[in-house]
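Here the complex is missing one protein chain, while the rest keep their positions.
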Amino acid sequence: MDAIKAPNSVEGPHAQHGDLSVVRGAAPRANHVVEGPHAQHGDLSVVRGAAPRANHVVEGPHAQHGDPGVVRGAAPRARMSASLQALTSAALAIPGMAQAADIETDYLYSRYEEGDLPAADSASGRASERYSIDSHLFRVAGVVGAGNVAADLTVESMSGASPWWVQPGADGRPVQVMSGASIEEERVDLQLSYAQPVGVIDAVAKLGYSDEDDYQAANVGFEAQYTPPGAPYTLSAGIGYSDDRIEPTEGGSAQYPDRIRSADKNTWTSYAGASWILGPQTVVQGVFGYTRHDGYLTDPYKRAYFVASAGTVPESRPDGRQIWTLSGRLRHYLPALSAALHLDYRFFRDDWKIESHTLELAWQQRIGEAWLLSPSVRWYSQSQAFFYAPYYADFRDDGFASSDYRLSPFGAVSARLDLKRSIARHWTVGAGIEVYEASGDYAIRSVDVENPGLVDYTSLQLRVGYRFE
Amino acid sequence: MKRVAAVMAGAALCLLVGCSAQPVQPWQRGDLARPEMAFEPDPLVASYRRHVQFSKEAASGGTTLGGGGCGCN
Partner (left out) sequence: MRSRGAWLGALLLPVTALALDVGDTVPDLAAQDQSGHIQRLQDGRSRVLYVDFWASWCAPCMQALPALQQLHARWRAAPSATPFEVLTVNVDTRRQDARRVIDRLGLELPVIFDPDGLWAERFALPAMPSGYLIGPDGRVRHVQVGYQADAFPELERAIASLLEEDS
């Protein structure tokens, strides 16, 4: 009996010559499609020993190296993609959407502007301009070898005045003193990530560096995700480390003799969580996080006011901080409306005695095939750090002091609207706007004395994306 | 009391989202696979917002590793 051969094998440029000593003399030499630069050489150790060498396509993150002994029903599960969003995907063991060998590029411009400090809250009695930031974000993501690579570059320029210290006003109510000179700063931040399946785990490695005139930070991280075969849940965990250096402008200068010259801090971050499919339209996630900061955690530019001495000294915070968070996320799809409901909650607590709640509700509305409209609202509340005060009657025994509004008790609400449109398969354009308002009134517990430096801001985003196929 | 509350919350959630004891089969995951159902559908905007919030609020982190400087004036 003659061997049956596939009559029209395609010999691509990368086609390999098959070994002719094949199974029972009968298997065809099959050159699989060799379509792209990612074609891999096939595994030679195949079942029944005498298999042909076959070229096969490895087109994207979804093409997995099969177990050679796959034949009889006992095949491995369809492996999840090691997509860059692997750890944020609700899909759980759902093959991702990214297509083979695509390169996605995105550019986002953002204008961030803080509202003026009102005259009533200002020590000078005049309204004062605050901060504004222009940000340019570039993102490139694509397939490299068996994994996915993404690079995120941020270039920001910041300018304006920032809160310096808080002192009692004429009626004893705290008023804000702003930094005199206008600050001009640049920040460049590059974050790289590489995602690849390692055995049954989808792993992501991260590396980043951020540089400002007075601040450098280098960070590394590792994340992993695992879905047991056939299970309706996915486990994920991550650990990261950041090494930061602060060199304040004019530290120790004649003008600012009590400002430090330089200092270091480092941060360990970790999280572990699980997501469950609750139904064909519903998935939830729970994540526990632990973070530990060590080193110089003080803001070197800020000062605290003491009534006893009628003067200010540099603020001072503990040199360690431990943080615990508990986060929950819900995603629910409403097929009748072509919309998805997002609900995010985070509980935060640290050993500076700050407790915080964050609740965010978002709606993702598809309109036709091209448009995506996404309104969202966010509520945030925090209690104060144990050593915080708007200003101090006298020195504390522990020596700590900070009047930073970030450590004060407050709440904030923000509303956001995003609109995205895909054009002709390759292009995406979009815009977004967010309005944020902080106030003692929005805090979960009533705030006796509101910090005068609380911030309101508006931010506007414009973006464009292009996908190479 | 707390335990009862947790069970009630779980049951309420279940009613709300219509979850059943039936596992969701591989071929029934089309809606879950939609991009707008991702935990983070827009990583670019999400990372930008995280950075802004991180520099204006005491609380940060939770489901990500963070990293990337301060910009905190």
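Brief remarks follow.
As written, the chains take the letters A and B, and residue 1 is the first residue of each chain.
Throughout what follows, a contact is a pair of C-beta atoms (placed from the backbone, for glycine too) under 8 Å apart; a residue touches a chain by one contact, two chains touch by 3 or more.
Predicted model only: the values in this text are computed from it and were never measured.
Considering A:Phe138, A:Tyr209, A:Tyr233 or A:Phe395, the position touching the chain not shown turns out to be A:Tyr233 (whole complex). From the set A:Trp276, A:Tyr296 or A:Phe395, the residue in touch with the chain omitted from the display is A:Trp276, counting the whole complex.
The chain not displayed touches chain B at residues 7, 10, 14, 21-23, 25-31, 33-34.
Quick note on the criterion: only the chains that are shown with their structure count from here on.
With centres defined as mean CA coordinates, chain B is found 13 Å away from chain A.
Listing the residues of chain B that touch chain A in their complex gives 13-14, 17-20, 23-24, 26, 28-29, 31-45, 47-49, 51-53, 56-73.
Listed in rising order, the residues of chain A touching chain B in the complex are 78, 84-85, 88-97, 106, 108, 110, 112, 131, 133, 135, 137, 139, 152, 154, 156, 158, 160, 162, 179, 183, 185, 187, 189, 191, 206, 208, 210-212, 215-217, 219, 221, 223, 232, 238-240, 242, 244, 267, 269, 271, 273, 275, 277-285, 287, 289, 291, 299, 301, 323, 325, 327, 329-333, 335, 339-340, 346, 348, 350, 352, 354, 356, 358, 364, 366, 372, 374, 380, 382, 385, 406-407, 412, 418, 420, 432, 434, 436, 438, 455, 457, 459, 461, 463.
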